[in-house]
Structure formats: C-alpha cells, structure tokens
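Here the structure comes first, spelled out in structure tokens, and everything after it is commentary.
Removed from the display is one protein chain of the complex; every other protein chain stays in position.
Entry: chain A
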Amino acid sequence: MTTQTTAPKTPSTPAGSAAGLIGLPPRLGRALATGGGLLTIVSTFLAWTWTQDFPGDLTINGYPGGLQVLVLISAVLTTLLGLASHGVKGLGWLAPAGADAALKFAALATFATAWYTVIAISVELGGLVNLEPGGFLVAVTSLASLVGALALPFQRPEPDPLDPDAGRVERVKHRSAHTWETVKAAFTADRPRPLGKLPAYAEILIIVAVLAVSLTVFTYGIGTEYDELFIGFLITAGFGFAALSKSGLIVHASQITSRHQNITVCGAFATAALFPFTQTDDQYATLGVYILIFATVALGLNIVVGLAGLLDLGYVAFLGVGAYAAALVSGSPSSPIHVHFPFWAAVLVGALASLVFGVLIGAPTLRLRGDYLAIVTLGFGEIFRITANNLDGTSGPDITNGSNGISSIPNLKILGWDLGAQHDVAGFTIGRFANYFFLMLIITAVVVLVFRRSGDSRIGRAWVAIREDETAALAMGINGFRVKLIAFAVGASLAGLAGTVQAHVTYTVTPEQYYFAGPVPPNSAFLLAAVVLGGMGTIGGPLIGASLLFLIPNKLQFLGNYQLFAFGVALILLMRFRPEGLVPNRRRQLEFHDEAEAPAVLGKTGA
C-alpha cells in the first residue's frame, strides 16, 4: 500500500479534525481527482505502446483495447464519483453513503490498473522507451487523480493515549497503529442513507440491471485471454467493487434484492442460463461447467459447515461416490456392471449411494465435536479414495477399475436431447459443454432450493442452534445427533447429485479426482476454502468463492508451483481483513465486527 508512506508525519494536525491524507486544499483535491479521471478517460483512447507485442493491441488511437478498457471503466467510475462528490445534480443516487471514500477507491482502481499496465509494458518489452505518449499520460493522470482523492478530508481518529514511560519499541508500535487507524479512517464511508420505496417495476429493472452487470463481469473474467488482462481484471474488479460498496450502492442493491427475493433468485438463474449464449465456442463454456460443479458442491458443503457447523474435511468423497455410482450404471465399457440406466435412475442411484455413504460415515463420527470430527472426516475422505484405488481386481474385488478409473462414460441423452452433440438453437450454437452447463444449472437450482427452504424452517433453526451452542440446543429438546445426521446426509446426497453429472462431463472417473488437497478444484480443501472465502451460511458466497478459486489457478498458469502458496497467502489476508467472507452472512458480520459497523437488526435476508 503506497498510501501508508504518505500518512501524516505532522503530529501538529489536531486529532479529530477533518483533513486529507495528503496536504492539499480539499477543493483542489476534488478537482484534481475528477479532472484526473476525465483525462484518464481521454488517454485510454490514445496509443500506449508502439508494438503489438504486448497482448491486447494497445497501439491504436481512438479505440481502447485490452487493459485500456479496464482503465477506461474505472476512470469513468472515478469521474462520475468525482462529479457526485462535487454535488452535481442527478448523480446523488450514485453515492448514498457519501462519494469521498468511494472516490478514493475508484481512483485507486484506476491508478493500480493503469500503472500495472504501464509497468507490465515496460518490463515485458524492455524499458520505458516502449511507451507512447498515451502511456505516459495515463500514468500521470491516474496518479494525479489518486493524489487528489487522497487529499479529500475525512474524520481523523483520536490517537490512543500513550504511556509516557513507554520504550522506543512501544512508541513505534503506537505510532504505526495510529497511522494504520488513520489510513483506515480515510477509506471509511458513512452509513448509507436509507433507501426510499421505489415503484415495483423500477426495483425489478434495477435487479435486472444488477444481474446483467454481474453476467458481463463474470463473462469478461472467464473470457480473459492472457494473464495480464486477467490480473488487470482482478485489480479493477476488486477495487471497483470496494468503491461501489463504499459508495453505498451495494447496500442499496442488496436491500432491493432482499425485497424481491424470489424474483432475484429466478432472475439469477435466468441470467446464468444466458451465459452459454455469450460464448461463441465451447472453450469457455467448459470452464463454466466446471465452475458450476465446484460451486454446487461447495453450496452443499455450506449446509454442513455453514448451517450446522460441522467441519467436514472429506466432503469431496461424496462427490466421488456419486460420480462412481453414476459411472458404474452408465453403460461404460470399463464398468464391471454392464447396465445402462436412464439419467433419472442414474441420478437417483448416485444420490442414494452418497446418502448411504454419508449416513455410514456420519453415524459413528457425529458423536464427536469440533476438531475431532474434522480429523475423522478427513480420514474417511482419504479412505474412500484409497479404497477406490484398490478395488481393481488384484488388491480387492474388481469394481472401480483401480487407478485407471472408469473411462469412456457415454454422453447423456435426456428426452431425446443428446448432450454430447452440438445443437443450433435460434442461431446460437449450443455445444457439448453448454448442454451440460444447462443440466448442471438445474442441479444447482435444486441445491439452492434445498438450502433456502431447509435453512428457513424448524430443521434449519435446529442446525444453527446446534452450531451456536450444542448443550443449550439439547436442553431445548433438539435431538442433536439426529439433526446433525440429517445435515450430513443432505449434504452428502447433494454432492452425490453433482457427482452424477460430473462423471458424464469428464468422461472418466478416477480416484485422483478426489484428493483432500490438490492444485485442481474440486477437492476437499478447496471446497472448504470456497465456503469460507465466499461467506459461510450464504448462498451467493460459495458460488462466488468457487468461481474465484476455480478461475484464478486456471487463468494464472504462470504461478505454477507457487499456486498453492499464493492461495494460502490470499486466504490468510482474507481471514485477517474480512473474516466473514466476501458475501457476509449478516449474523457473521455481527460476530466479527463491532456493532457500530453492522446492522443491529437482523433482516429477513440474514439466513
């Protein structure tokens, strides 16, 4: 964070007063931020480099490409927020929580993306000489915009009183703590002003717009063709999202969506169903299917971990059981059982097999609490994989074909629709993966339905009660073991459901797909990470967490062996700064932050 070094070195600044992080007059800062944003917009239309060696073709005047588009978007956001902070009429809706903090983040987004691009060009092509004037311009304007934004006034926190006898180390610690508090305060927004009631059609239009934006962002992220663009996308999306949430727009949007929950959920599925139509070939639809499988299983795990609070580290085994069960009855030539069930029967077999496996594992282990349960489930997950490896006809009966797995699983055919073939529907080409994407979307819908309905019912409250305080829950008449077993079994069958589709998508089911931890999701560790990263006990959380956890290793291939390391660092940072996950459950938010930062009243969307 570069801003930390610019933090106040002048102790004479009276605490509690309003002044910027950088000592410029606020009016000048505001103008600088807005003007910088405006000039950055202009600069994205210029050429930044002279050669097309840098991916994305940044050489054309008058037509932004690649990373320039990202800079353009964040610059537009910066300019709009800048104008809103000037109090321009008609832009007030953009920043219901005050534009200043949001403007800082937006300027940061512009600056980070622009400078990342400029630095990437210079490094990859060897020297600043490869920059065209446009490149220099964007560097200067985005920096100016950031400096201006940082000069905006904010409420400085009072420093904690310092013990006069404190030693040097303590003094330094105290000063850095205060600096950190000040920087944090600089980026803190007010509580957004309450949202008035809009006509129903307007609110639904807003929901449609929000969904459309999310689809665009997601499609853009999935379709990024080279590493630089994906990193730029992450920077822009991250800071841009922060800017929007500081401006209070996210709060307003979630208020509107919680007023129309059913419309939002249906709309989200309709939007997701549009995704294959945005793709011209099957290349990225593949990613879509895998993400959806991963996300669905993570959502199933969220019932077990997020609602009932049972830490299950062997969850991927249930996916495996479902996949194996479906593969065995799929009519594959390498399956020892030579039967070919129709899809609905295969789904039932897969879900039932997982259910039985879940109850078998759950019945003895659910008497344990906390860490012990985690260890035992971890063990059972590995037992499943090793058993599948050994049932090859030599070490055990021939069922799973050992490490070769069950291969050449035929494509599904549902109601005469061959999911393996390409179809042309209304001018759009629906490829194999797009077919499976639609099928998987139905499974996801089932899981979402189960999650929502069971969460908001007697059984769901019993799960949460068990998670909160098991002794008290027992004293309230909840049969803890039974309720936990139900959670375990429901989670297992949902994973099995996803497994049946996974077997057909991947053609092959092998034991290696179901490790505890590995570089490729889904595995138990990544599933749990998706739940924790996204937000426990929410529906959106695991979906977003799973998308990120799948896309990032997939797109940043250059990380290579450092992937897991980077993943670990990212998780630690997240747990430090946002322990409730990206999409916080309101309960969780209250658990981890002071009451001042979170709503005191739990709305209907809390669960």
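FYI, contacts are C-beta pairs under 8 Å (C-beta built on N, C-alpha and C of every residue); 3 or more make two chains touch, one makes a residue touch a chain; residues count from 1.
Operating definition for what follows: contacts and distances are computed from a predicted model.
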Protein name, per the UniProt record, of whichever chain is missing from view ("Anti-anti-sigma factor", "Multifunctional fusion protein", "Chemotaxis protein CheA" or "ABC transporter ATP-binding protein"): "ABC transporter ATP-binding protein"
Which of A:A106, A:I222, A:A473 or A:V531 contacts the chain that the document leaves out: A:A473
From A:A112, A:A325, A:L419 or A:I486, residue that would touch the chain that is not displayed: A:I486
Selected residue (touches chain absent from view) among A:I22, A:A462 or A:V583: A:A462
Interface with the unshown chain - residue positions in chain A: 449-450, 453-454, 456-462, 464-465, 468-469, 471-480, 486, 490, 587-588, 590-591, 595, 600-603, 606
